[in-house]
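Comments concern the structure below.
The complex is shown incomplete by one protein chain, all other protein chains being positioned as in the whole.
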Amino acid sequence: MDADLSFLELVGLDFSGLAMAGANVSGSHVRGCVFAGCDLSGLYVQESDLTACDFRGSVLEEAFFQKTALEGSLFHGADLRWARFLLCDVRRGQFVDANMEGVHFMDAQLDGACFEGVTLSDAVLRGSSLTGVRFVNCDLRGVDFRKTNFHHADYASILAEGALFYGKPPWGGDVAAGGAAEMVIFDGE
Amino acid sequence: MSIAAVKKTTLKPKDYKSDVSVVWCPGCGHYGILNAIYRALSEAGVDPSQLISISGIGCSSRSPYFINSYKMHTLHGRAGPVATGAQLARPDLAILVLGGDGDGFSIGGGHMPHMARKNVDMTYVLFDNGIYGLTKGQYSPTSRPEMKAYTTPYGGPEEPMNPLLYMLTYGATYVAQAFAGKPSVCAELIKGGLEHRGFSYINIYSQCPSFNKIDTIEFYRDLVEAVPKDHDVTDLGAAINLARQSSEGRAPMGLLYKADRPTLDQRMHAMVEGVNGRPDYDLNQIIDLNRP
Partner (left out) sequence: MEKKDLVIRIAGEGGEGVISTGDFIAAACARAGQEVYTFKTFPAEIKGGYAMYQVRTSLDPLFNQGDTFDILCAFNGEAYEVNRHRLVPGTAFVYDYPAGDFEPEIPDGVIAYPIPMSQTAKDMKSYRSKNMVALGALSALFNINEKTLIEVLIDKFKSKGPENLSFNLEAFHKGKELAAALGKKDLWRVADPVPAKDVLIISGNDAVGLGAILGGIRFYSAYPITPATEIAKFVAVHIPKVMGTLIQAEDEIASISQVLGASYAGKRAMTATSGPGLSLMGEMLGMASMSETPVLVVDVQRGGPGTGMPTKHEQSDLFLAIHGSHGDAPRIVMAVEDVGDCIHMTVEALNLAEHYQCPVILLSDGSLAFSTQTVPAPKPGAVKIVERKRWDGTGEYKRYQASPDGISPMADPGTPQGMHVATGLEHGPAGAPNHSPPNHEAMHRKRFGKLKTVVDFVAPTQVDGEGQADVGIIAWGSTIGVVREAVARLRADGIKVKGFYPKLMYPMPVAHYEAFAATCNKILVPEVNFQGQLSHFIRAETAIMPISMTICGGVPFTPIQIMNKVREIL
């Protein structure tokens, strides 16, 4: 079945261009590795260190990152549709021209990250820290900004219709935006 | 369950995701198990309309909401008997039961032996995190005594049970174990369970970062040990020996046991054939037996 790279020491390796869909990279040290152009769709990463990795041009559709260090990693032009980053450290992550429709950053640290020319429609940023994040030329329609400090991010040339947030948005009045929509809540069965 | 008769598709894992967004704590191992379930369903090619996912109550029992299928979110501990009823009513469908250690072995513990011994044709995936998460951290039947929790501030007074030994003893016909840090192993074992005709039990260790501070992903990584390559899965004694290791700080990962035995619905069907059952049976024949 899918490649199993869990619980390994893989620092500084070059995996460029490999087909690694569905691989499991849990509990491994993978600092500074290169995954440029890889097929990593459905990748599963749990509690790994992927600091300063290069994912440029890779396919990370539906990838799942949880409690993982991704500080300073590069995602230029990557396909990150419906990928999930739960409780991940993605500070200073570089997302330029990436497709990030429906991406989830739940309780993630994104301080200092850069989103330029990125499609983030229907993305969930709930609970994430956004200090100094740059959203330039981004499609932020339907993005869930609830429980974030989104007032501390920078916005330029964005679309934000249907975005979810509490109170007033930090961007100008010319951008159409909506209030909180209905969300499925489970509590204490 | 046997999925031989079930309508097949070529859907991708993501096609089994429902539109309800997953709401577990970040860091929870259940994400890996759910990921494995999507993969297993895709690889087995089960049509979502031919699948009933059934759960009780607990963090893991929310899983059916996240799966594109028919589904029942029932009462605490009762997923098993509800699934038994659904399976006997519709033996042509695939039945997947999802739940946790408290749900399955504490409040639902009275049902487990009977599903196993009756060989009800279903796949039971038990998310074993050794804790009651939804009620914020009480010890469960699989908690280690070292664990300090909500109701065990000084550590636990009880020995944990051994789910594999339990299932093997009661006659489950497919018994496997994995941990959430290895979703591809989980997926393979779940797929095997789906393809097995009979009661399939897959125990999956899953870390609870919020309340179980001792059973971490590293703990499970060091605990599990792949089932030896030369293990004979038809040998119940060998499977029991492997299962017993869990009490000695080593837990087998992989398929421990697999047996072919008639399922409950097959035996029920034989009964119907034995009396020449038919949908248009003349009910007057039954009425006439009660004349004076």
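The chains carry the letters A and B, assigned in the order they are written, with residues numbered from 1 in each.
To be clear about the criterion, a residue touches a chain if its C-beta (ideal position, glycine included) is under 8 Å from a C-beta of that chain, and two chains touch if they have at least 3 such contacts.
The model shown is predicted, which means the values in this text are computed figures rather than measured ones.
S.K.: In the whole complex, not just what's shown, which of B:12, B:114 or B:231 touches the removed chain?
M.R.: Answer from the full complex: B:114 touches the omitted chain.
S.K.: Of the residues B:49, B:151 or B:241, which one touches the chain left out of the display?
M.R.: B:49
S.K.: Of the residues B:17, B:30 or B:78, I need the one that contacts the missing chain.
M.R.: Once the missing chain is taken into account, the touching residue is B:78.
S.K.: Quick one: say which of B:11, B:25 or B:88 touches the chain that got left out.
M.R.: B:88
S.K.: Residues of subunit B in contact with the chain that isn't shown?
M.R.: 20, 48-50, 52, 54, 57, 64-65, 68-75, 78, 80-90, 92-93, 110-111, 113-114, 264, 268, 271-272, 274-279, 281-287, 290-292
FYI, only the chains that are shown with their structure count from here on.
S.K.: State, to the nearest whole Å, the distance from the C-alpha centre of subunit A to the C-alpha centre of subunit B.
M.R.: Centre-to-centre distance between subunit A and subunit B: 32 Å.
S.K.: Report the residues of subunit A in contact with subunit B in the complex, numbered from low to high.
M.R.: 1-2, 4, 6-7, 22, 24, 26-27, 42, 44, 46-47, 62, 64, 66-67, 82, 84, 86-87, 104, 106-107, 124, 183-186, 188-189
S.K.: Touching residues of subunit B toward subunit A in the complex: what are they?
M.R.: 13-14, 20-21, 23, 26-29, 31-32, 35, 39, 57-58, 61-62, 65, 76, 134-135, 180-185, 187-188, 209, 217-218, 221
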